[in-house]
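Shown next, in structure tokens, is the structure this report addresses.
Missing here: one protein chain of the complex. Every other protein chain is in place.
Naming follows writing order (A, B and C), and every chain is counted from residue 1.
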């Protein structure tokens, strides 16, 4: 798309706000919408327009980016009473960047097709700091032409775009399974650190060893440090959001008739944490379940 | 220790042989022992001496390195009928580099103390190629003076020495829990790749994505590739050896009164693989259990 | 209710058909409905009336019993386009005997209340033979007056009614958790029999021992025999129906924020079985997953 076209952005949460800010730098005609409009104030002050509803945010035949909390919110802004799908209409493009189920992407692609619009699924890896720094990793799937049109938008947001074909749900499978692999590493490190602690081995020394040798990549380096120090607040990514994602993985696995016992184990850790009132701490805090089971707390 | 002192090396398996070769370059007075003496031929041709028994390999008050298959073999060469412990005697040093239980290290440290010898536990991370290239990561624990004496030996074998204090079993806990964390990553990737496959996502594309973005470290890069292609032969590290290590982790966890459900899950994968006759393939091949459960094979 | 009142019965599957037959003996004015009307022929020949839709089956202010396949079917016959809820209306009573989620019961109780009808949840334990023999165990929950009115109906179907209070979903929780406890016994016996077999102990002798001594109740006696002989066809209760029930237990547990690892284990067994094409055998056939993992098949 052209940088002087209008572009709509819906969802100004902790990820969406910095993403919209980056898009505003490239697309001065940015129109934003958020359920709670106060969140839009800084962007409006920086030059963005504020729409009163999802439908009013989009231009017929235009491009809209969504970054909302979950499947229900995404369906609401797209297909709900004030949803933008009918207005977007013929020639429109929806770039969906939220972490949602592949089923939802498939449904939206179908619904948009009825109106003559196209759909690209483009979820991201990275925390708010990465979003602000245009350092997101973006995975995409959808119609080839739609992806070509989306490219300038996505380039303004991330450090790389990885393509997974034309099936609209594929990028969501990649996103969800990525979060699963990350949280599996957290669980493994948590159990290993507890074993070390119970044997008198220093947690910080072990975490540092991993990051300097066999696991020299940021996820291990950063998370092992948080785990070693049991520093779970403030949350970088809330445990209850991790549970939401793992629930989606369970749904996808069920739908695919694939048993995933490690997913079930993570789910058990997360649900236990929630039952103990720890939904608001960082998701690395699932480690406390291991610590408690071993009598360490 | 001084490089013109005699040094004994016991255990010339796929790891021990290249390690002994590297030591011979630094310690020309190297004496080697292997249960099957034929394995020693290349080293003898390169200048090493061959001993007829563990006891005959060591010098009183000297230094001996062991790199054998398991706890039983280590106890046999050290404390068995022809074991070297009595000969090593006062002032001796045993550098134990095998992957064994912390209990065995504690036992050996005690037994050596009775003879006036010291003990350093120094297991390694790395495959035979890394051993040959002096690229092993070494973790150590034991008496401070003993570690100082061992340093020239360990420097000749690896790219870094990480210290975990004076408790002789600590380094073994670090080694075993490291293998556990690695195999956990394999299980997580295996389940995620199966989910991707069942959703029509290309396995190789997903594996490549991980290695290029969120998991940019060799363990993920190498193992995800093997997993994506289901290339489990020839084995880099045999599944049955992985099972041996996971059994040791279970023993350590039991002894520490620490439930480790992820260890139990890996054990179930490994034992299933063994029951199906797959003990000789690479340990990444635990993924086949997931594939079969999902009807992919 | 009075035995010469009209009574509607919806759902003539393997359980519903013998139940309707028993009701016809007591309530000669029985009106039946089934999606596939051919299933009603024997009942019509015996004197029942056949309705063309759920709505046409019921009398305003009357009583209707439902026994259908799942939550979706129950919502359809009750609240769908031809659903009976509006017709049933003021003073009506819905006795819901299907195995469904407590959430569905709570929803239906609310919807019926809007029309002035009452709702009793009354799922059953027992196979088709028990249904035919009026030997079902019935668990109930709901409004006290509604349960009093339902009593003659339930007495005509089972050998005992167990009450779990006024909350409409309670009886469903009891039913679902009952199926979970039963299937847990199957899994335990399956693992134990495999261990016995691998140690040369006769499967049939072990099964007989349990039934004659420590587990002298029909579930163990009957299921252990099927397991010992691996006689999974014809199915008494299809594995895919067991999976449906275990899915419901997972939903209820998630909703209650209660981790239930044994439920997850059973789900993994069932889903594996389904992926291998065994959804149509008896649910005791989850044992084959254990047998295969141990290399026994």
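By definition in this document, a residue touches a chain if its C-beta (ideal position, glycine included) is under 8 Å from a C-beta of that chain, and two chains touch if they have at least 3 such contacts.
Being a predicted model, the structure only gives us computed values, none of them experimental.
Annotation: of C:92, C:123, C:242 or C:259, C:259 touches the absent chain (contact as defined above). Between the chain not shown and the residues C:174, C:228 or C:288, the one that touches is C:174. Interface residues of chain A with the unshown chain, by the touch rule above, are 268, 271-272, 275-277, 289, 292-295.
Seen across the whole complex, the unshown chain contacts chain B at 247, 254, 257-259, 261, 264, 267-268, 271-272, 274-275.
Although one chain is not drawn, its touching partners on chain C can still be listed: residues 102, 125, 137, 139, 160, 162-165, 167, 169-170, 173-174, 177-178, 180-182, 184-185, 187-189, 191-192, 194-196, 198-202, 205-206, 209-210, 212-220, 249, 252-253, 256-263, 265, 290, 293-295.
In this section, only the chains that are shown with their structure count from here on.
Two copies of one chain, chain A and chain C, touch each other, and the residues they use overlap strongly: the shared fraction of interface numbers exceeds half.
The chain with its CA mean position farthest from that of chain C is B. Taking the mean of each chain's C-alpha atoms as its centre, the chain lying closest to the overall protein C-alpha centroid is A.
Once the centre of each chain is set as its mean CA position, chain A and chain C turn out to be 40 Å apart.
For chain B, residues that reach two or more other chains under the stated contact definition are 293-295.
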